[in-house]
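Here you go, one structure.
The complex is shown incomplete by one protein chain, all other protein chains being positioned as in the whole.
The block that comes next holds subunit A.
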Amino acid sequence: MEELPIEPTHFDLIVVGTGLIESIVAGAASKAGKTVLQLDHAAGYGTQWASLSVGDAQNLVENLREAEASSVNLEPVVVSSSSDTIMSLPVDSSSGAGCIYDRMEVQDLVGDEFRDRMGNLHRYNLDLSAPKAASGAGAFVDLIVKSGTHHYLEFKSTEGTLMWIDGSLQPVPSSRAEVFRNKKLSAMHKRLLMRFLQACLDAKLETDLAEMPCETARADAECSSTMPVFSHPDESFFACLQSHKLPPLLQQVVLYAIALVDEAPTGSSTGRHVAKGLTAREGVRLVQLYIQSIGRFGPDQGAFLIPLYGTGELPQAFCRQAAVGGAINVLRRAVVDIQFQKCGDEAAGEGRERPGAATLPHSAGGGSWKCTAVRTSGGQQLTCGALVLNAMYMDVMRHAFEAGASPCGEQRVARAICITDASLAEGKSQVLAIFPPGCLEGVTGGPVRAMQVGQSTCAAPDGRFVVYLSAPVGSDGAGIEAVSAAVTALFRRFDPASTRTAAEEASRGKPPPRDVNLEADEAAANPAKAEERCLEEAAAPSAGEASAGQRGAESPHPPESARPQPARGADSRPLLLWAMLYTQRVAEADEVSSFP
């Protein structure tokens, strides 16, 4: 299809990418009366937030490999004339995804002849940025309502929380009603937990406390409830939990299933779940958010909301809202270069303070530069007052504006997307599962969170479930192992024939040959994982010979996997049909860091 030239050719704001963040910006600017153009090289909305079918997800991995092989470093071109200096910065959207994802690997576990076990592959809506579950009382839900995008969206709430305790998933109380219903908690522990949650709810944490005239007034206000939740707001949340005499299990429930703390534990000898940086004030605020979220949108609703049809609906809603406000959306239109104009010498001095003016392109002799235009793949030049780019252009911009790059820190999150044939919790679809730090043998690092979605949120065909696992990646790469171990712990693997098993075993858990060091790490981690798996399987009661594998379960296990013959008959865990493991780069400010 030929490219229809875009009209007009000047916009107050040009947005490149249709991810959630860009779409929110486009929607807000459009609502504020600005002229907005939103471009995306892809044929669909969402950029890295798009919800993909299984085939699309597989293609993405393939394309990423090809793009990496052909990647070239593009250098900016500076042209000076008597009146001004223009720098053209070439950008390449095809390799952009490589800036976001790394170590991508797809495990097609059932093989072609069993493909029908996965159902209609087009009925999956897989979210590579994980399903963005929003706290019902959180700021994002307020944004959806205030922006008017709630007209376009439907949600389902979570139906329960599970925690990995002593080698299996167990329901943990996540609301008042569930505390009462829970049969495993003693009456005393129930009372302690309820009292703690009530104290959190009663605590006054409004920011205006900080403006109170004197220390005593502040202390009075903060401790005005009958039982103060903390002695000092800046003490650690962990100390606060201990002062309420909560037993270790309940501390984990509060930290990881309610406050959703995702900090890695510190190396303290006793506390394996010390969230070091979290103050009592922050922790109590997280608990309050959770409690206020429960039932906000209905009596039986859980704390977190998941969009129907996947996270990809969110950017679409904001794009439509932008379009309704007059913004122009153009898909299949790549930006091939971005043009910057050098600011005058006088302006250069102020430029550092001025938003929108980047400083010091290292390859262009320094100075202040202002983005003035973009050129599309069809050669059309479009001028703009301001430009917003998807995070996939971060590396290109950093390369050009070394010193001018925004100070946004970055973090990687290890993720796994698993397709299974059964729910983690019978009769429930949207389920949150938590692996507290240290609960998986031989694995260090922070908690692993798993969110299950299914047909009821249109994420999968009937009877199939998608489980998203995530963990922050520490400097030691800990999260990758943790996610991989959690997948092994949660699911049973398909075992149709010994030859296939051998191939699977050989390929299991190994990243594509990209980074030699990481690969070595992974290999080093494998024996530990294998051992852990043996323990895991040996622990399962051996009730007769294997019946779990569809056929060939009795065939001998490959000799190279030197592990004892496991008894699989009693293994009632969901069967893993397909899995994708990768790490994703997230900006620190991204919501990703506060939820899987």
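The rule is short, and it goes like this: a residue touches a chain if its C-beta (ideal position, glycine included) is under 8 Å from a C-beta of that chain, and two chains touch if they have at least 3 such contacts; residues count from 1.
What we mean here is this: contacts and distances are computed from a predicted model.
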Chain left out of the displayed complex - its UniProt protein name, from "Ras-related protein Rab-5", "NEDD8-conjugating enzyme UBC12", "Trafficking protein particle complex subunit BET3" or "Large ribosomal subunit protein uL14m": "Ras-related protein Rab-5"
Contact partner of the left-out chain, one of A:184, A:245 or A:332: A:332
Among A:101, A:155 or A:196, the residue in touch with the chain that has been omitted: A:155
Residue of A:165, A:319 or A:480 touching the missing chain in the full complex: A:319
Candidates A:141, A:185 or A:278 - the one touching the absent chain: A:141
Selected residue (touches chain absent from view) among A:13, A:305 or A:485: A:305
Chain not shown, touching residues in subunit A: 1, 4, 6, 44-45, 137, 141-142, 144-145, 148, 150-157, 292, 296-298, 301, 305, 308-309, 313, 316-317, 319-321, 323-326, 328-333, 455-458
